[in-house]
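Take a look at the following structure, please.
Omission of a single protein chain aside, the complex is shown with its protein chains in their original locations.
Moving on to chain A:
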Amino acid sequence: MKIIKNIGLIIFLMGLTIFAALPVVGTYSLSPKQFEDFVGQKGIKSDLFISDIQENVVGQNFEGMFSFAPKVTHALETANAQHRKNKEYKKIIYTKPHDMAAELGKISGSGFIVEHKGLMWFLTFGLGIIGALMFILPNVVLLGKKGIKNNGIYHENATNRGWIAWMVFIFLVSFYLILYFRSEYAVNWTYLVDPISQSLSGNLAGQWFVYGFMYCVVMVVMAVRMYIKYRHNMYQMVRTTSVLFFQIVFAFLIPEIMVRLQMPYYDFKNAFPLDYDFFFQWNLKSLLNSGGIGLFILVWGIVLTVVIVPVMVYFFGKRWYCSWVCGCGGLAETLGDPYRQHSSKSLFSWKVERWLIHGVLLFALVMTGFTLYGFFAETGTVLGIKVQSIMDTYSFLIGAVFAGVIGTGFYPIFGNRVWCRFGCPLAAYLGFVQRFKSRFRITTNGGQCISCGNCSTYCEQGIDVRAYAQKGENIVRSSCVGCGVCSAVCPRGVLKLENGPEQGRINPTQILLGNDPDLMELVNRK
């Protein structure tokens, strides 16, 4: 069994290595015909850019994206600069330089990778999946009898911030940096999933399709790990199945199929303000121009945020969204599970958390106010501030850096819910409802707590669960996503996630159950 595991690890690392090498290899050559078509399709009017590319790129062979991309970005930047200087605003190209490099790169790729997409898929994703499963599946036997399987977490390099954790950190951060800021280096990855993308939406894959596909693959594989690890715990089994379903069907398949049906791309479960660009002008316009389905999405999106989300939180707590439905939560609960113990439990972190997450919510709301005002007043400037620059700032700081690079990249170091805990504006909104008007609580079982600290250690949201449990108090916290792990790891059966009457949900106690009843009443009634 251990041998199978080790072989699996080697196979996985082979797949990972090939995948990691792809951004820097490959041949790119742009033919005059390809470029002509491209210019026509994009409606590029910059003669400077066209001649620059024709002179320096077209008809040449480039080995690796490193030699190809700078030519394109340079051509675009100098052309735009010149046009701005000459006030030729109609000629300015609004595609970002790196996106332009990615788009041109995508059509100019040639050679082995492009000609053997299926094989390359197998050598990357295929080996990764097979290797990972070979590494994970033997645990059915190796982990022994069902029960809590946290042995050695703080002895293992990978789960105790050792060098492996730092390698994973570097890999994840680099991956997100490429995805968000240097998409041209993701071009080779897009070839691998072109066949899948074409079969779904009919289009070739872009970097976001790679991301979406990979997201699903990673979640499925790591969900298998969850199923084995928590096979004694039905709550975890059901919850894992739920997040998996919503990711694959709602976040991945339905939007792609909608594109095939000429409908707007939309993830029906992605609620504003997590879906921060829902009220952006381009999105509203696109929805309003998409006929019935566009209107339906518009109404659904508003109803989802204003009615469905809070009502569901009232009945079930924010867990129904954060750990049962949400994609970010889904990744955190599968890929992130080995790192859940790293969230800081200090009071200081809690203070930082409250400022940050509510700050982001405020930012999102103010920004949306500006964009909506701009939309209805048909102006690009509100209160002397360019709406576009607010949106760009949010997209960059919150959408890309916080949610992506930090949110997932920092899993191995700061735990798996950095984004959900410190940044997600939807989580902040749900948190208000959960804290002040909800039936959900984690019930503490009388006086049974022994202060061992397993609950706090494994709380991914950094809640010091024990601080409540050892006082006999129920846990009612806005940040709790109801993953259920505190209850699972408790050795004494002290914690239970419940939806019950609001009365008595918050139960301050001085003297714990088990001591003289008269004394308890005397003190607790005070």
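Following the convention adopted for this analysis, a residue touches a chain if its C-beta (ideal position, glycine included) is under 8 Å from a C-beta of that chain, and two chains touch if they have at least 3 such contacts; residues count from 1.
What we mean here is this: contacts and distances are computed from a predicted model.
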Exercise. Just by its UniProt name, which of "Aspartyl/glutamyl-tRNA(Asn/Gln) amidotransferase subunit C", "Putative spermidine/putrescine transport system permease protein", "FAD-dependent oxidoreductase" or "Cytochrome b/b6 domain-containing protein" is the chain not shown in this complex?
Worked result: "FAD-dependent oxidoreductase"
Problem set entry | From A:F66, A:F112 or A:Y154, residue that would touch the chain that is not displayed | A:Y154
Exercise. Touching the left-out chain: which of A:P32, A:G59, A:G118 or A:G144?
Worked result: A:G144
Exercise. So which bits of chain A touch the chain we can't see?
Worked result: 144-148, 150-156, 232-235, 237-238, 346-347, 443, 445-448, 450-454, 456-457, 466-467, 470, 484, 487-489, 491-493, 496-498, 500-501, 503-504, 510-520
